[in-house]
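Quick notes on the structure that follows.
Every protein chain but one is kept in place in this view of the complex.
Moving on to subunit A:
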(Lines give C-alpha, C1' and ligand atoms only; values in the text may rest on other atoms or scores of the structure.)
Protein backbone atom coordinates (compact mmCIF):
# COMPACT_ATOMS: atom_id res chain seq x y z
CA UNK A 1 0.00 0.00 0.00
CA UNK A 2 1.33 3.42 -0.98
CA UNK A 3 2.55 5.85 1.61
CA UNK A 4 -0.09 8.36 0.51
CA UNK A 5 -2.92 5.93 1.22
CA UNK A 6 -1.39 5.18 4.61
CA UNK A 7 -1.16 8.88 5.48
CA UNK A 8 -4.73 9.25 4.26
CA UNK A 9 -5.86 6.44 6.54
CA UNK A 10 -4.00 7.99 9.48
CA UNK A 11 -5.62 11.38 8.88
CA UNK A 12 -9.01 9.69 8.55
CA UNK A 13 -8.51 7.73 11.78
CA UNK A 14 -7.43 10.82 13.72
CA UNK A 15 -10.27 12.88 12.24
CA UNK A 16 -12.71 10.13 13.19
CA UNK A 17 -11.42 10.19 16.78
CA UNK A 18 -11.71 14.00 16.72
CA UNK A 19 -15.31 13.90 15.51
CA UNK A 20 -16.24 11.25 18.08
CA UNK A 21 -14.61 13.36 20.79
CA UNK A 22 -17.27 16.04 20.24
CA UNK A 23 -19.90 13.53 21.39
CA UNK A 24 -20.50 13.35 25.12
CA UNK A 25 -20.87 9.54 25.03
CA UNK A 26 -17.38 9.21 23.58
CA UNK A 27 -15.55 12.13 25.22
CA UNK A 28 -16.21 10.56 28.59
CA UNK A 29 -13.80 7.71 27.87
CA UNK A 30 -11.03 9.60 26.11
CA UNK A 31 -8.88 10.67 29.12
CA UNK A 32 -8.76 7.15 30.56
CA UNK A 33 -8.04 5.55 27.21
CA UNK A 34 -5.31 8.05 26.42
CA UNK A 35 -3.71 7.24 29.77
CA UNK A 36 -3.74 3.57 28.77
CA UNK A 37 -2.33 4.44 25.35
CA UNK A 38 0.67 6.13 26.98
CA UNK A 39 1.51 2.92 28.82
CA UNK A 40 1.00 0.93 25.61
CA UNK A 41 3.47 3.21 23.82
CA UNK A 42 6.01 2.96 26.65
CA UNK A 43 5.91 -0.83 26.60
CA UNK A 44 6.05 -0.91 22.81
CA UNK A 45 9.11 1.38 22.69
CA UNK A 46 11.09 -0.38 25.42
CA UNK A 47 10.06 -3.78 24.06
CA UNK A 48 11.19 -2.82 20.54
CA UNK A 49 14.52 -1.62 21.88
CA UNK A 50 15.09 -4.91 23.70
CA UNK A 51 13.92 -6.84 20.62
CA UNK A 52 16.49 -5.12 18.38
CA UNK A 53 19.30 -5.72 20.87
CA UNK A 54 18.34 -9.38 21.32
CA UNK A 55 17.80 -9.87 17.60
CA UNK A 56 21.25 -8.55 16.68
CA UNK A 57 23.00 -10.36 19.54
CA UNK A 58 21.29 -13.70 18.83
CA UNK A 59 21.97 -13.46 15.10
CA UNK A 60 25.65 -12.61 15.58
CA UNK A 61 26.01 -15.33 18.22
CA UNK A 62 24.43 -17.90 15.91
CA UNK A 63 26.53 -16.89 12.92
CA UNK A 64 29.93 -16.09 14.38
CA UNK A 65 29.87 -17.09 18.04
CA UNK A 66 31.81 -19.97 19.61
CA UNK A 67 29.89 -23.24 19.92
CA UNK A 68 28.37 -22.77 23.41
CA UNK A 69 27.14 -19.28 22.55
CA UNK A 70 25.77 -20.51 19.23
CA UNK A 71 23.93 -23.22 21.11
CA UNK A 72 22.48 -20.82 23.65
CA UNK A 73 21.27 -18.47 20.92
CA UNK A 74 19.63 -21.33 19.02
CA UNK A 75 17.82 -22.55 22.12
CA UNK A 76 16.66 -18.99 22.85
CA UNK A 77 15.33 -18.49 19.33
CA UNK A 78 13.59 -21.86 19.15
CA UNK A 79 11.93 -21.50 22.55
CA UNK A 80 10.66 -17.99 21.98
CA UNK A 81 9.51 -18.65 18.43
CA UNK A 82 8.02 -22.02 19.31
CA UNK A 83 5.72 -20.99 22.15
CA UNK A 84 3.11 -18.29 22.15
CA UNK A 85 3.71 -14.82 23.49
CA UNK A 86 0.93 -15.12 26.04
CA UNK A 87 2.38 -18.34 27.47
CA UNK A 88 5.78 -16.62 27.77
CA UNK A 89 4.19 -13.64 29.48
CA UNK A 90 2.38 -15.85 31.99
CA UNK A 91 5.45 -17.97 32.54
CA UNK A 92 7.59 -14.97 33.41
CA UNK A 93 4.83 -13.50 35.56
CA UNK A 94 3.56 -16.56 37.46
CA UNK A 95 6.32 -19.15 37.28
CA UNK A 96 9.51 -17.12 37.56
CA UNK A 97 8.65 -16.02 41.13
CA UNK A 98 8.69 -19.73 42.11
CA UNK A 99 12.37 -19.70 41.19
CA UNK A 100 12.92 -16.72 43.46
CA UNK A 101 12.88 -14.05 40.75
CA UNK A 102 9.93 -11.75 41.33
CA UNK A 103 9.52 -8.95 38.82
CA UNK A 104 6.87 -6.27 38.55
CA UNK A 105 4.33 -6.56 35.77
CA UNK A 106 5.93 -3.76 33.75
CA UNK A 107 9.44 -5.27 33.43
CA UNK A 108 7.85 -8.66 32.77
CA UNK A 109 5.83 -7.16 29.92
CA UNK A 110 8.86 -5.48 28.34
CA UNK A 111 10.98 -8.58 28.83
CA UNK A 112 8.44 -11.04 27.42
CA UNK A 113 7.53 -8.98 24.36
CA UNK A 114 11.13 -7.93 23.70
CA UNK A 115 12.47 -11.47 23.98
CA UNK A 116 9.62 -12.85 21.88
CA UNK A 117 10.01 -10.40 19.01
CA UNK A 118 13.81 -10.47 19.35
CA UNK A 119 13.75 -14.19 18.54
CA UNK A 120 11.91 -13.50 15.29
CA UNK A 121 14.18 -10.51 14.71
CA UNK A 122 17.32 -12.62 14.92
CA UNK A 123 16.18 -14.45 11.78
CA UNK A 124 15.62 -11.11 10.06
CA UNK A 125 19.12 -9.94 11.00
CA UNK A 126 20.61 -13.23 9.87
CA UNK A 127 18.82 -13.10 6.54
CA UNK A 128 19.87 -9.51 5.96
CA UNK A 129 23.53 -10.23 6.73
CA UNK A 130 23.48 -13.21 4.41
CA UNK A 131 21.92 -11.11 1.66
CA UNK A 132 24.99 -8.84 1.50
CA UNK A 133 26.96 -9.77 -1.60
CA UNK A 134 29.93 -12.10 -1.10
CA UNK A 135 32.21 -9.68 -2.89
CA UNK A 136 31.80 -7.24 -0.02
CA UNK A 137 33.31 -9.77 2.39
CA UNK A 138 36.07 -10.58 -0.05
CA UNK A 139 36.90 -6.92 -0.64
CA UNK A 140 36.98 -6.32 3.13
CA UNK A 141 39.28 -9.31 3.53
CA UNK A 142 41.50 -7.95 0.77
CA UNK A 143 41.72 -4.68 2.69
CA UNK A 144 42.99 -6.66 5.67
CA UNK A 145 40.10 -5.77 7.96
CA UNK A 146 39.39 -7.78 11.09
CA UNK A 147 36.11 -9.72 11.37
CA UNK A 148 34.68 -7.08 13.70
CA UNK A 149 35.72 -4.24 11.42
CA UNK A 150 34.15 -5.94 8.40
CA UNK A 151 30.88 -6.39 10.22
CA UNK A 152 30.81 -2.92 11.68
CA UNK A 153 31.98 -0.91 8.69
CA UNK A 154 31.00 -2.90 5.63
CA UNK A 155 28.39 -5.57 6.22
CA UNK A 156 25.99 -4.24 8.87
CA UNK A 157 25.46 -0.82 7.24
CA UNK A 158 24.40 -2.58 4.05
CA UNK A 159 22.37 -5.25 5.83
CA UNK A 160 20.61 -2.46 7.76
CA UNK A 161 18.71 -1.35 4.66
CA UNK A 162 17.42 -4.85 3.97
CA UNK A 163 16.35 -5.18 7.60
CA UNK A 164 14.09 -2.15 7.74
CA UNK A 165 10.89 -3.53 6.14
CA UNK A 166 10.83 -6.82 8.09
CA UNK A 167 11.67 -5.03 11.34
CA UNK A 168 8.79 -2.68 10.57
CA UNK A 169 6.45 -5.66 10.43
CA UNK A 170 7.87 -6.99 13.69
CA UNK A 171 7.41 -3.65 15.45
CA UNK A 172 3.76 -3.68 14.36
CA UNK A 173 3.43 -7.21 15.73
CA UNK A 174 5.00 -6.06 18.98
CA UNK A 175 2.72 -3.05 19.23
CA UNK A 176 -0.29 -5.31 18.74
CA UNK A 177 1.04 -7.83 21.26
CA UNK A 178 1.17 -5.14 23.94
CA UNK A 179 -2.57 -5.73 24.26
CA UNK A 180 -1.65 -9.02 25.96
CA UNK A 181 -0.09 -7.23 28.92
CA UNK A 182 -3.61 -6.27 30.02
CA UNK A 183 -3.91 -9.91 31.10
CA UNK A 184 -1.09 -9.52 33.64
CA UNK A 185 -2.79 -6.57 35.34
CA UNK A 186 -1.00 -3.71 33.55
CA UNK A 187 -3.44 -0.89 32.80
CA UNK A 188 -2.59 -0.38 29.15
CA UNK A 189 -5.09 0.61 26.46
CA UNK A 190 -6.68 -2.85 26.25
CA UNK A 191 -6.96 -3.08 30.04
CA UNK A 192 -8.59 0.35 30.33
CA UNK A 193 -11.04 -0.64 27.60
CA UNK A 194 -12.07 -3.80 29.36
CA UNK A 195 -12.29 -2.10 32.73
CA UNK A 196 -14.49 0.70 31.38
CA UNK A 197 -16.58 -1.84 29.50
CA UNK A 198 -17.23 -3.79 32.68
CA UNK A 199 -18.14 -0.65 34.60
CA UNK A 200 -20.35 1.08 32.06
CA UNK A 201 -21.38 -1.49 29.42
CA UNK A 202 -20.88 1.25 26.82
CA UNK A 203 -19.25 -1.33 24.60
CA UNK A 204 -19.58 0.32 21.20
CA UNK A 205 -18.06 3.74 22.01
CA UNK A 206 -15.22 2.22 24.03
CA UNK A 207 -14.12 -0.40 21.54
CA UNK A 208 -14.57 1.88 18.54
CA UNK A 209 -12.21 4.40 20.13
CA UNK A 210 -9.74 1.71 21.14
CA UNK A 211 -9.61 0.20 17.66
CA UNK A 212 -9.09 3.65 16.14
CA UNK A 213 -6.29 4.41 18.62
CA UNK A 214 -4.44 1.19 17.89
CA UNK A 215 -4.95 1.81 14.18
CA UNK A 216 -3.48 5.30 14.48
CA UNK A 217 -0.46 4.02 16.41
CA UNK A 218 0.19 1.22 13.89
CA UNK A 219 -0.12 3.62 10.98
CA UNK A 220 2.33 6.09 12.53
CA UNK A 221 4.77 3.20 12.92
CA UNK A 222 4.23 1.92 9.37
CA UNK A 223 4.64 5.39 7.86
CA UNK A 224 7.73 6.07 9.97
CA UNK A 225 9.37 2.83 8.84
CA UNK A 226 8.51 3.57 5.20
CA UNK A 227 10.18 6.98 5.45
CA UNK A 228 13.22 5.45 7.14
CA UNK A 229 13.41 2.82 4.41
CA UNK A 230 13.21 5.47 1.72
CA UNK A 231 15.97 7.51 3.33
CA UNK A 232 18.25 4.57 3.94
CA UNK A 233 17.92 3.14 0.44
CA UNK A 234 18.48 6.59 -1.09
CA UNK A 235 21.94 6.59 0.43
CA UNK A 236 22.60 3.10 -0.89
CA UNK A 237 21.53 4.00 -4.41
CA UNK A 238 23.84 7.01 -4.37
CA UNK A 239 26.67 4.85 -3.08
CA UNK A 240 26.21 2.38 -5.90
CA UNK A 241 26.04 5.04 -8.57
CA UNK A 242 29.28 6.63 -7.44
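For the reader, a short list of remarks on this structure follows.
Assume a contact is a pair of C-beta atoms (placed from the backbone, for glycine too) under 8 Å apart; a residue touches a chain by one contact, two chains touch by 3 or more; residues count from 1.
The rule is simple: contacts and distances are computed from a predicted model.
According to UniProt, the chain absent from the figure is "Ectoine/hydroxyectoine ABC transporter permease subunit EhuD", selected among "Lipoprotein", "Chemotaxis protein CheA", "Ectoine/hydroxyectoine ABC transporter permease subunit EhuD" or "Deoxyribose-phosphate aldolase".
Checked against the hidden chain, the listed residues A:109, A:125, A:161 or A:180 yield one contact partner: A:180.
Considering the whole complex, the residue from A:7, A:28, A:63 or A:86 that touches the absent chain is A:86. Considering the full assembly, A:95 is the residue among A:25, A:53 or A:95 that touches the omitted chain.
Residues 1, 5-6, 9, 78-79, 81-88, 90-91, 94-95, 98-99, 172, 176-180, 182-183, 190, 193-194, 197, 203-204, 207, 210-211, 214-215, 218-219, 222 of subunit A touch the missing chain (whole complex, contact as defined above).
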